[in-house]
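Starting off with a structure, shown below.
Other chains dropped; remaining ones untouched in position.
Naming follows writing order (A, B, C and D), and every chain is counted from residue 1.
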Amino acid sequence: MSTIAPPQNPETNPRVKAVFDDIRATRKSDFINNLWYYLAFDAELLETTWRDVKEVMAKQSHLDSLTKELIYAAVSITNSCEYCIHSHTAAARSKGMTDKQYAEFLSIVSLAAKTNHLLNGLKVPIDKEFNHESN
Amino acid sequence: MSTIAPPQNPETNPRVKAVFDDIRATRKSDFINNLWYYLAFDAELLETTWRDVKEVMAKQSHLDSLTKELIYAAVSITNSCEYCIHSHTAAARSKGMTDKQYAEFLSIVSLAAKTNHLLNGLKVPIDKEFNHESN
Amino acid sequence: MSTIAPPQNPETNPRVKAVFDDIRATRKSDFINNLWYYLAFDAELLETTWRDVKEVMAKQSHLDSLTKELIYAAVSITNSCEYCIHSHTAAARSKGMTDKQYAEFLSIVSLAAKTNHLLNGLKVPIDKEFNHESN
Amino acid sequence: MSTIAPPQNPETNPRVKAVFDDIRATRKSDFINNLWYYLAFDAELLETTWRDVKEVMAKQSHLDSLTKELIYAAVSITNSCEYCIHSHTAAARSKGMTDKQYAEFLSIVSLAAKTNHLLNGLKVPIDKEFNHESN
């Protein structure tokens, strides 16, 4: 159950159609996932969300595309966003993630959570050596 | 201010010394960061924590070492663990992270947080296409 | 699936009936939502929870009632509480929230999440100008 | 301690200067807070972050400006972002928030957190009446 109803025939709105066309062209696929259908209830929110995602995920970049999906998925797990976990795990697989890599990814995410809670409990002082300005 | 006092001369305890020696050998460095000094208040907690970190982060693996640090840092930011953010950002730099990569990493983490909150608010149904069993 | 079974005929317990009667009178409606039915498994927890909600949400106040629901919904999204997201989004609509306002609300919540994660990563020092005592 | 060093004389970079000039013009103030100085380490990240904030917070909108700051602050508290809590509490005061309103805001945020955790523990089924499509 969503908090909004997806608009019927959203592409009758030319602003929505322009975004959907760009999604299809960028991804070289006719598949428009539910996020975009539901966001079409507000053309402006749809436009800025797609612009932001395209800007970060689809551009030429300094990190490889699987690494980017894994970072995205790690944040989504920690924020407990079920939709995002599914969409970015699927995206990581489509970019070549193997089961071995997925298991290792999960072991890093869960180890980080473990030491995060351990250190948030202990409140250990931060080493001055971590200050990159000191180097 | 920490919730525990670090033990004085922790290496007089042979279990602590064994862990510290392994940290120095594994990292090829004499630097022992505060996490391990403070954990030395309980030898068992120190041993299992180091074992877990070494197992995941120092082993031969299916992901490159910078990617692993970025995943670790992404979770740490999302869990708001100040110590972990500093230690794993520093570790990423020591593994070659450039300022351009760091800026891109931050743009992915913050974009993920944005769409996590957007989707947690909207509760959009998960596309059946994300089910890898369906493919 | 809930972690408790809702009590059958909870209003046979006079303490539960007193709370349910007050909910109906305060809200001028016969609808008792599931939160209260399930909390009836423990009369004391039901009483204190309703007292707290009534105290904060139903009283004369210094903020308008739509603003209060939006603040409540914003926290609920961030804490990933599915029930609360649905109940307070519905409450905001019942207090007049339009689709345009909902889209703007979502854009603020998700922008906040974005800069929260950006700043939790960067750990920028807090400007002394933010100290209201300095003004 | 930040994870980056703020650039010296950032406005010698014309892209940074353009953003800083727009911040000063939009806010009608010479004060540039630390967030923007530190973000200047990467002109692109600075540009997109400012664009997003300006787009959402400075535009003509369907919610009043104090309500917008309170929503922003509520998310920031829940995400435990210290810088954001300070900057948006200060912004709310500058938009007229009284101590009485601040106390009420805090009572709503903390009540929401209370029922969020209560309901995340109980996992009560969502009432069909909350589905706005059913109305």
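The criterion applied here is as follows: a residue touches a chain if its C-beta (ideal position, glycine included) is under 8 Å from a C-beta of that chain, and two chains touch if they have at least 3 such contacts.
Just so we're clear, the structure is a prediction, and the values are computed from it rather than from any experiment.
Report the copy count for the entire assembly; 4 chains are displayed in place.
6
Going forward, only the chains that are shown with their structure count from here on.
Using the touch rule from the top, work out which pair, C-D or B-C, shares more C-beta pairs.
C-D
Find the geometric centre of each of chain C and chain D from their Cα atoms only, then give the gap between the two centres in Å, rounded to an integer.
Once rounded, the distance between the two centres reads 20 Å.
Mind checking the centre-to-centre distance between chain B and chain C? Centres are C-alpha means, answer in whole Å.
Centre separation, chain B to chain C: 34 Å.
Which parts of chain B, given as residue numbers and ranges, touch two or more other chains?
Those would be 77-78, 80, 82, 85-86, 89, 100, 106-107, 109, 111-118, 120-123.
Contact residues on chain D for chain A in the complex?
It comes out as residues 1, 3-5, 48, 52, 55, 126, 130-133.
Can you list the chain C residues touching chain D in their complex?
Within the complex, chain C touches chain D at residues 1-4, 31, 33-35, 38-39, 49, 52-53, 56-57, 61-63, 67-68, 70-72, 74-84, 86-90, 93, 98, 100-101, 104-105, 107-109, 111-127, 129-132.
Inside the complex, what are the residues of chain C that reach chain A?
So the residues of chain C touching chain A come out as 80, 85-86, 89, 99-100, 102-103, 106-107, 113, 117.
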